[in-house]
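Below you will find the structure I want to go over with you.
Yeah, one chain of the complex is gone here, protein chain that is, but the others are all in their spots.
Our next item is subunit A:
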Amino acid sequence: MKKLVQDFEVLQRKELNDDHFVLDVKALEPLPEIRPGQFVNVLVKDSNTTFLRRPLSIHFVDYERNTISLYIKKIGDGTKKLGELKEGDTLNIVYPLGNQYSIPNNANTLLVGGGCGVAPLLYLAKHLNQAGNKVTTLLGVRSEKDAVELDAYKEYGNILVTTEDGSFGEKGYPTQHSILEKEKFDYVFTCGPEPMMKAVAAYSTQKNIPCEVSLENTMACGFGACLCCVTETTEGNKCTCTEGPVFNINDLKW
C-alpha cells in the first residue's frame, strides 16, 4: 500500500465533550484504500512544544465525501492546536500507516474501547459488519457526557457502555460488564489505555478467544525509518508503526 504525504482540507470539527472532538478532513485527490486499524501522522502548526508529527487512528472513512474522520482527545499542546482548526484550514497528513485488524467472517465479535482508544473501533465495526459478523461494541468511559457517538456504532451492531461513576450504562470498567459472561464471543478487538487492554487480553486468554490490540507507542516517524516505536514480542522487537499498531496478544509479552 503506497504511503502518501498530502494536504487535507478541514471540513468540520465536532466537539463531543470537554476534551474530545472529531475532525473531518477532505482529501484533495481520491482517497486510497484504507483498512481498519491504520493511522495517520499529522503535522501540527504553530505549537512551540510540537516538533514531531502526531499519530492518530483513522476513526472513519467516507469515500463518497472523500473524507477521513479523526477522533481526538486533547492531551497537550499538539492535540489542543488541532482542536482549534477551522473549516477551510489545511492539515498535512502522512498516511495510510500501519497494519490492520483481522476481519473474520460470520463470527460473533466484541470491540472494547476506552478513552481515545475508541478511535479506530468505528471503522472496524463497519468492516466487521460488512463481512457478516455480529458486532458488539463496548465503550468504557468516565461518565454519561463521555458516552458519545453511540448512534454511529448502532449502525453496525450492538452498543454497550460502562461508566466509572454509574451515570450511564453499567457501572465499572468495561471488563466488568455483564455481557462478557452472558455471551460467547469468537473474536475480541481492543484499543485504549494499556491497563484496560491488558484486562481485556486476560479475559480473552482465559476464555480462549483470539484477541487483537492496537498499541499507541510514542513514535517519531510513523513509517519504519527510526525504530523508536518498538514493542517487545515473542519474536524480538517489532516496529509498532509498520508491523503494528495491531498485534495479536499471543505475540506480545504481556
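To be clear about the criterion, a contact is a pair of C-beta atoms (placed from the backbone, for glycine too) under 8 Å apart; a residue touches a chain by one contact, two chains touch by 3 or more; residues count from 1.
Here is the rule we use: contacts and distances are computed from a predicted model.
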item: UniProt protein name of the chain not shown, from "Cytochrome c oxidase subunit 2", "Dihydroorotate dehydrogenase", "Quinoprotein relay system zinc metallohydrolase 1" or "ATP-binding cassette domain-containing protein"; value: "Dihydroorotate dehydrogenase"
item: Absent-chain contact - pick from A:Val40, A:Val61 or A:Val94; value: A:Val94
item: Contact set of subunit A toward the excluded chain (per top definition); value: 2-5, 43, 48-53, 94, 217-232, 236-237
